[in-house]
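Sharing a structure here in structure tokens format.
The excerpt is restricted to a subset of chains, each kept in its original location.
To keep things simple, chains are lettered A and B as they appear, and every chain counts its residues starting from 1.
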Amino acid sequence: MTVRFGLLGAGRIGKVHARAITGDARAKLVAVADAMQPAALAIASQYGCEVRSIEAIEAAGDIDAVVICTPTDTHADLIERFARAGKAIFCEKPVDLSLARVKACLTVANENDAKLMVGFNRRFDPHFRAVRAAIDEGRIGTVEMVTITSRDPGAPPPAYIKVSGGIFRDMTIHDFDMARFLLGEEIATVQAAASVLVDPEIGRLGDYDSASVILTTASGRQCVISNSRRATYGYDQRIEVHGSEGMVAAENQRPVSIEVATSAGYTRPPLHDFFMTRYVEAYAAEIAAFIAAIADGAAISPTGQDGLAALALSEAALLSVKEGRAVRVSEVTGA
Amino acid sequence: MTVRFGLLGAGRIGKVHARAITGDARAKLVAVADAMQPAALAIASQYGCEVRSIEAIEAAGDIDAVVICTPTDTHADLIERFARAGKAIFCEKPVDLSLARVKACLTVANENDAKLMVGFNRRFDPHFRAVRAAIDEGRIGTVEMVTITSRDPGAPPPAYIKVSGGIFRDMTIHDFDMARFLLGEEIATVQAAASVLVDPEIGRLGDYDSASVILTTASGRQCVISNSRRATYGYDQRIEVHGSEGMVAAENQRPVSIEVATSAGYTRPPLHDFFMTRYVEAYAAEIAAFIAAIADGAAISPTGQDGLAALALSEAALLSVKEGRAVRVSEVTGA
């Protein structure tokens, strides 16, 4: 089976997904839609596909699946529309910044038996996958403690901060998903601290730029997350899992791995300075996994429920900071 | 000036200190005391010093300073006695497991203008000192976030757990001191999670074997600590400090640094498996610093107040676990 695609959104990440789709022997990019006509035309020209409206893609008989990479506030609506249209859906995270809206959206998706994958790309990073594989192979025994260090090269502009939903919903959410991916057990409680150390403007907007989080599962497994909106040495993305028999860790990645030794010491270059170069392999692999799942009729992962669960952890973390206490996740989800 | 020493306690750590004293050109080991006569005799024979009673050392005119490495429950009493006797005092941590007892003891020490150094040996580890030096030299800008990973090779026996004061007072206390050494600002609040993942017997004794802690200073600097009583790969002791201009980290230490590459991969040996080999240089350096401070009339560090502060953080962490909330340090210290 060849999976025929419509691409919704021809921006930066849309281009990345277009390339992944066209490079996959089991997929075909049929059409692209974007409110910005030139962006859609550029992709259409490079990959030999059509430009269509979203409505046309919704109604198309020659399209099996869509990739949603439009602005965040359109995600939930588009998921509902394409779920009703019977298309398989890959949607960039987040589904929405409101927990209630996500729940409503997933209800629609479920009612329509939609195949819905949420773009937690880091699960597809080859290094992080290898960490998970080492756990699954039993190399470190039972998972006990996960440590995630996640720091951006630089803080986003205030305009972005305003619509981001705040550090926990925008940035830590990736780490929450990774914690769930690695802990092997649902998270029960969240403790968080957050402050403004990088940019006072972020504080004026009511957000934080530095955060520490402890997650605990019912059986007592723990995860600590350390976040900063700025790291001068590049995009710091480390994961470590400690278990009863050992530990597995994924190292940071840099564009070139040379070392220069002088009287000043031994120096390796800084890390990647951009998430799209750091996770270039992950972006390709997640689309490949989506295509394979549809082509093979296999289960999709991560699902909309995974998106919901990570967002709930974000809500709980924010509540923990505000109230200075450990927050049970059930308080937030109402479960 | 030659600093003339009396050594109180001829056990494992007493031997280490005896060697450091006798190897220092500015010091002389005059006498050793131990309830176990053979242990005292062994040190006396090897280093050519006398065996005396504690009382005799207390009254001695030829002794300037004592090193206290007797059992923990004798520390506070001995500090008070030797403070009154006008001796300089180096005491292994902790001063006592009770915050009230430590306060009372330090009052006596202060009233007698005692020179009192508490044995937070890790401050003298050359790697951790280099971390602090990098901060002091401004290489990473303003300190924002400290990450401490501290895992023992294996859990202590139940008999030890019973008298240890629990994981926070016995193990994390070192990390609390290190956090204070590196954060550059006093800690205001403590959030902690703890569980029993390694050994159920530890749980039956009312203690924990796995803990995560977030410390926050008044200005919002953060520190996360990850503790486990067991690490199959050795004595895991890592410190990382993230600042406005960069990051500095101290790597783990192993006895030999070779690497064997085969079809199974590239393998380096496990870490040190014992705190006394891991911190062999630190033990020597802390005694050297004590000797130098006395000989030069310089300020002593870390002080009894440092011991008190670290113990207060232990208390706060325990309270945080019990009550599921962020605990202000002032609640514990009454300050």
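A few comments on the model shown:
In the analysis below, a residue touches a chain if its C-beta (ideal position, glycine included) is under 8 Å from a C-beta of that chain, and two chains touch if they have at least 3 such contacts.
These numbers were taken from a predicted model, which means no experiment stands behind them.
Whole-complex copy count, one sequence throughout, 2 copies displayed: 4.
Simple rule for what comes next: only the chains that are shown with their structure count from here on.
For the pair subunit A and subunit B, the distance between C-alpha centroids works out to 42 Å.
Subunit A contributes residues 142, 144-145, 147, 149, 151, 189, 191-193, 195-198, 210-214, 216, 219-224, 226, 228, 230-233, 236, 242, 244-247, 324-326 to its touches with subunit B in the complex.
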